[in-house]
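Here is the structure we will look at, set down as structure tokens.
One chain of protein is taken out of this complex; the other chains stay put.
Just so it is clear, A, B and C label the chains in written order, and each chain counts residues from 1 on its own.
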Amino acid sequence: MTTEARSARAGLRAIPGLVLSLAAVVAAACATGSSSATSPAEPEKVVRIGIQPIAQTDPALISSDSEVLIANQVYDYLIDIDESNRLAARLATDWSVSPDGLEYTFDLAQGVTFHDGSAFTARDVVWTFDRLRDPASGYPTADLYSGITDIRAVDDHQVTFTLLKTNPFFLFDLADNHALVLKADTAFPDRGFNGTGPYRVVEYVPPDRIVMEANTDYFAGAPQLDGLEITFFADTSSAVEALQGGQLDFIMGLSTPQYDSLTQADGVQTQIVDTNGFVAVRLRTDRSPGNDPRVIQALNLATDRQSLFEVVRRGYGSVGASSPIGPVYTDYFDPSASPPPRDPQAARALLEEAGYKEVLKLDMYMLNTGDYPDLGAALKAQWAEAGIDVSLQLVPEGVYYGEGKWLDVDLGITGWAHRPYPQFYLDVMLVCGAKWNESHFCDPEFDRLAGLAGSTSDLQTRASAYRQIQQILVDRGPLIVPYFFAQFGATSERVQGLKLKPFPGRTDFRNVSLAP
Amino acid sequence: MTRASTPAPLLEVQRLTVAYTRAGRSYDAVRQVSLTVQQGESYGLVGESGSGKTTLALSVMRYLPRSAAVRGGRVLLNGADLLTLDAKAMRRIWGRRIAFVPQDPHTSLNPSMRIGQQLGEGLSTDGLDQRQARQRALSLLADVHLPDPPRIAECYPHQISGGMRQRVLIAMAISREPQLLVMDEPTTGLDTTTQASILDLIRDLVRRRSMSILYVSHNLGVVAQMCDRVAVMYAGELLEDAPAARLYARPLHPYTQGLLDSVPRLGQNKRRVRLRGVAGRPPSPAETRSGCVFLARCPLAIDLCNDAPTLFETAEGHTARCHRWKEIEAGSADPRQPASRKAGPPRTPTIGREVLALQDVQVHFPLRRSLADVFSRRIRRVRAVEDVSLSIERGFALGLVGESGSGKTTLGLTILGLVERTSGEIHLLGKPLPSVIAGRSPGTLARMQMIFQDVDESFVPTMSIAEILRRPLIRLSGSPPDEASSKAISLLEAVHLPPEFADRFPSELSGGERQRVAIARAFASKPEVLVADEPISSLDVSVQAAVLNLLNDIQVVRDSGLIFISHDLAVIGYISDVIAVIYLGRLMQVAPAAEIFEPPYHPYTEALLSAIPLIDPRGKQERIRLQGDAPSPVDVPRGCPFHTRCPRFLGNLCKEVDPPEQRTASGGMIRCHISLDELKAVQPRVFAFSSPVEGSG
Amino acid sequence: MSRYLVRRLGFVVLTVFLTSIVIFSVIQVLPGDVARVILGREAGQAAVDQLRQELGLDLPAPVRYLRWIADFVRGAWGESFSLRTAVLPLVARRLSNSLLLAAVVLGLAVPLSVGLGVMAGLRQDSFLDNVVSMGSLALVGLPEFVTGLVLIQVFALQLGLFPASSSLADSSGLGGKIAQLILPSLTAALVLLGYLARLTRAQVIEESGKPYVRTAVLKGLPRRTVILRHILRNALMPTVTVVAISFGWLLSGLIVIEAVFNYPGLGSLLVFAVSRRDLPVIQAISMLAVVGYALANLSADLVYAALNPRLRLE
Partner (left out) sequence: MSASQGGRSRFRQAVAILFQQRSSAIGTSITLIFVLAALFGPVVAPYGLNQQLTSATFQPPSLAHWFGTDQLGRDVFSRVLLGARDILAFAGVGTLLAIILGATIGLFSGYTGGVVDEIIMRAFDGLLALPAMLLALLLLASLASSDLSVIIVLVVVYTPIVARVVRSVVLSVKELAYVRAARLQGEGLGWILYRAILPATYPALAVEGALRFSYAIFLIASLGFLGIGFQPPSDNWGMMVSDARQLTSAAPWALYFPAAAIAVVVVGVNLLADGLKRIAQTPPDPRS
């Protein structure tokens, strides 16, 4: 009985005991955690960044803002693009073009070393670009650089690119997101971070975070920060809260409401930059129902771009029309090429004429992130008034792009990121048979004008071709471009010198500093 | 123990009214009840379910469920009103001055505490240290005749049998020498032989320690044997209160009389006497009443009875709540229910009328516990029925009597094909019967039907009575549906139920009515053989007689064979023409009804007869008590299965050798090593009533 | 007892085996081309096909199952498709984070909920009981993401007491890490609290009504003894079991909470892996959850057996 009584009491005592042991577990876990944590004597100047998780670290394959942002800190471009879409020197300190426009020679910065300590030479540039342009590689840059016939190191600090034909945008092409210079003969570019860039990777814990320290040997001068601590957030709302809660210093890729709410938040600086990034609502033109121009016309008539711009983007950015050439391109943009005003009744009439008596039912595909759901919802509401019943299909990025769905579906909304010049859009998304011609648009006149603009070195000729193209797209093009968006970012109050770029992933942290 | 010698009563309940609240309505479970228990007195409280007897007992303990509330009255213990005390004050009274022995020993002990500890903890509150408490606990276990107290003390409740647990609860109750024991059906649910020894124990303890008892029970025999004074409760009211001998001999309330007439006396047989019982059904607690609560069922009801009678003092210490008690006492009014029909003529079994024959029927179950056991081939077997041979004649009733675990129900189910037999043959009308139902044709199924023990579980609750009766007609008798409906009505009439019952659901019927429907269903397909498994044991006493009579009448009229299974030898003796006593799956004795009550008995039969509490406080009974509990059918002893408990155990012969089946002159059988003559010589008649019992053989 | 143990262990193994088949077959029907997902939107078809072959995605399903289960048992959990990193350390790190969170959750929820449940159960229909009953019910009904968002708004953004996000980054240090655990564990603890308190209360009420409690009371035992030795001893048995089981629940039940707080646990990794079709990671997490769940069940059984003499003595 004695033992029994004791065990009964022991059972009751086990409850606080359990609590104590749990507390011990917690303490132990925290302790082990702290041993690996650096406990700095003085506060380090580390900027804490919250971005979407990444999938790629090989510069040749990166695509999202997050991936580019990381690569851009670790590696260097030969030529960079500044926040005003102008070319800027980076590893290439200077360059010259042969009179026939076919040979470009670059002077490379001296005394540059990779993070592993090896020296940077022209051979690394040759290897990098040969890799990127190798048609067998399947890299997205293979097409872009197919006009290059030869890349040659003149000496350790000079390199020459030879082109098949003239390309007025060649220097911009060299500034492409993927064109980060790797150490020659890097076997697995996706497994390491051996760049020349301003920050070197200290720790990469996928998919949690990546920690970088300043490259004090950076050829253009050591960054002012001690390092970057990048944490991945699957949900940007969560990152916004973390910024507001003082746990982050920089976030980007915000939705409009998030930006709006942050403009009023304490302790937060917001950033906004106009870009030529846009969303294209497009209907496949090569099969029913999009092969009937009346249907596309009806969609145009059913859409109130201004309203979409104001509701979805709340007036940030600029209203769009029917072409990918936006007002950011001051040389090329034609404000007069505008679609007819919204007229749902006319749209309905057109559809009836086209044989859709009651209602036109369509599935509309788009990503399930960002403003897409809002835009989809707003479009659905507008179109409903014209007798178009749209069913929204929101898919994750991996499905939309990964399975080629975006190239296949009839009706889709695709986002196109900012580019420093407009030719890219025409060549990959609208020229007959182009690789990403999601609308399957095919127009000989358009193709001729696009070809002309892409090869002439004369600005006037090019500008005129672009203007005609804008008119063609208004008249018979497959796209509805509701707006060109502004990009939003936000920083904590202590961040200084940060300028959000039109492609936010290219944002530079070389000259960012922290207020004391 | 006369009243004069103890002027200060121990317990006085004065005009107690207790009400329950259910589904927002409240109704009285106990109304204006007064009673007095003297020092050293055993006071019996008899009543059927719903009579309020348990509520009264719990009120005395001042431990009512949350839904119950005392609406008036007082409970005085030694003159102090318990109802005014708070829980703290009660804690000094509970256990020390009044103790409680509950009905269900299985749930009344803490399952996760050792027996010794549970016994000891009450003692520790009296200031005993742990060692003393343990010593005292062990001696208490010995006091209640538990073998090996140190071992029992270390056991958890689930490790000991129900009878042992009840002894533990009794030990617990007497552990602090209380003045009053409140016992709520302490032996209900126990086997007859176990009950007998527990009752002996209680009687013994009370006498030695001069405690008083408030003994609550539905069992007239138990109360007759246990109590000095008996009160009868009905529908929350106390109807009669008298010294036991007087109450059983000269009841002055028609309900008391009816109750006594509802149960057969040991040795009575249906061929000679007909039970009277009580007409109608017991009132439901929610019914609103005015006038006499027994009015609706009373054979003597007159206009006056619409005014509620008070408790009349008919004699010193005898009260009755009846306006006509004087006429009853004088004999000018007969409180007995009118006898309905005459019993059928006596018959004797004749050859050639056999409907069902069992030949060496054996039923074993594998005791499967898990897949692992199957693989390790450690399957143990329950030997439920062992080599049973029996035959049933047309128009006759075979009674199968045995205690729980004896295999009597399994045997019934085996005959019907609901349990597969392991070996042996069964012939129905001379044709071999397939082992399980699946192999039997509808025609065969129609010839054998069953009445089940639990009336609450006999019917699909969502089916109307008409539907219930139509199914066997359609499935087994091939009646077209419309014809089945009218036949269902006539079946209802055959069991004396009004035709409008056809539209009712089982839950709307009383237990007795449901069992009538069960009888109707069983007879719907005109069976040759009917198996009735404890058909009245879940019914209230006052309606048992009617059901028994009905079953008997229909069986006789239809001339079918009846197998009546029961643990109650009195009931079996009443209904049966032939009686088979079964123990651990073996038939120990088979005898014509009259013969079973006379020597020679099988020693087990002898013990059973001795264990049955006679409904006669002054009756005489040999005291033969069995030791311990019946072995489990998994471990049936070798030799004679009864040898482990047999009071007439001979020695190794019984242990080793299967006893022979000795035939009696009348064609009966006794399975024993002791010869019939020797048995007859050493065995007196086990029981004797104080006065001759009508129709007893 | 040992027989019981062996039986339970066998049951665990069988369950894990059966569930592994469920997991594998569910994952086999995942849409989307894994190779394409790995290489991204801009890779060429030839490279994709080659990768498919390298990953063994072209083999028949049963072969892949056997390979996978054998590898899993050996601890060769493969490499994450999307993260290009070994699955085992990745999952192990996330698991330890989730375990840490789960431990804190239980540490918070169990004593509080058992205490409240017992008090409410013993004083049925009292004011305290009503508060506990309604409060715990509301907590049970409140989705984790709502609780989490409200807690973030109030404690992180309005009051600025605790971090809004729980990424457990190194720079936050020990204090920072502990602070980061508070809101997510509070969120889960509130859910668990409601559940456990309700369960405990119901158990206490049920046991209080049993005849053996009446026996104990009518022995004249002090109220404290009746409660501690009789009621609680039996009433808390299911609670202890549920606590053990809820540890298994926490490992996967934290999915939503981890998503809300960007907590680097198994749950958020699973959501991430599902969105990336990262089969090795999905499989590993599911298997871990199953093994964890089965072990939690096993320990629940064992604890129950240890407390319950009926099972102990079997």
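Assume a residue touches a chain if its C-beta (ideal position, glycine included) is under 8 Å from a C-beta of that chain, and two chains touch if they have at least 3 such contacts.
This structure is a prediction, so every number in the text was calculated from the model and none was measured.
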What are the shown chains that the omitted chain is in contact with?
A, B, C
Can you tell me which of B:445, B:489, B:636 or B:676 touches the chain that was removed from the display?
B:445
Among listed residues C:95, C:294 or C:307, the absent chain is touched only by C:294
Contact with the hidden chain (one of A:44, A:82 or A:260)
A:260
Would you indicate which residue among C:22, C:46, C:70 or C:161 is in contact with the undisplayed chain?
C:22
Per the definition of touch given earlier, which of A:97, A:272, A:346 or A:392 contacts the omitted chain?
A:392
Please identify, in ascending order, the residues of chain C that touch the omitted chain?
11, 14-19, 21-23, 26-31, 133-134, 137-138, 140-146, 149, 153, 157, 248-249, 252-253, 255-256, 259, 270-271, 274-275, 277, 282, 286, 289-290, 293-294, 297
Taking the full complex into account, what residues of chain A touch the chain not shown?
235-237, 240-241, 255-258, 260-261, 264-265, 307, 310-312, 314, 368, 373-374, 376-378, 380-381, 384, 392-395
Touching the missing chain, which residues of chain B?
22-24, 284-287, 371, 413, 416, 418, 437, 442, 445, 448-450, 452-454, 457-464, 471-472, 475-476, 503-505, 507-508, 521
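The rule is simple: only the chains that are shown with their structure count from here on.
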Between the Cα centroids of chain A and chain B the separation in whole angstrom comes to 86
Where the CA atoms of chain B average out and where those of chain C average out, how many Å apart are those spots?
52
Distance between chain centroids, defined by C-alpha means - chain A, chain C (Å)
37
For chain C, residues contacting two or more additional chains:
229, 233, 307
Would you pick out the residues of chain A that each touch at least 2 other chains?
8
Chain A residues touching chain C in their complex are 8, 11-12, 15-16, 18-19, 22-23, 25-26, 29-31, 33-34, 36-39, 44, 46, 48, 50, 53, 55-57, 61, 63, 137-140, 142, 190-191, 203, 205-209, 211, 229, 231, 233-235, 238-239, 241-242, 244-248, 396, 398-399, 401-404
Chain C partner contacts - residues on chain B that touch it in the complex:
61, 63, 65-66, 87, 90-96, 99-100, 102, 104, 107-113, 121-122, 125, 156, 158-159, 169, 172, 176, 370, 372
Within the complex, which stretch of chain C touches chain A?
31-33, 36-47, 80, 82-85, 90, 93, 96, 99-100, 103-104, 106-107, 110-111, 114, 152, 156-157, 160, 163-165, 167-174, 177-178, 181, 228-229, 232-233, 259-262, 264, 268-269, 271-272, 275-277, 307
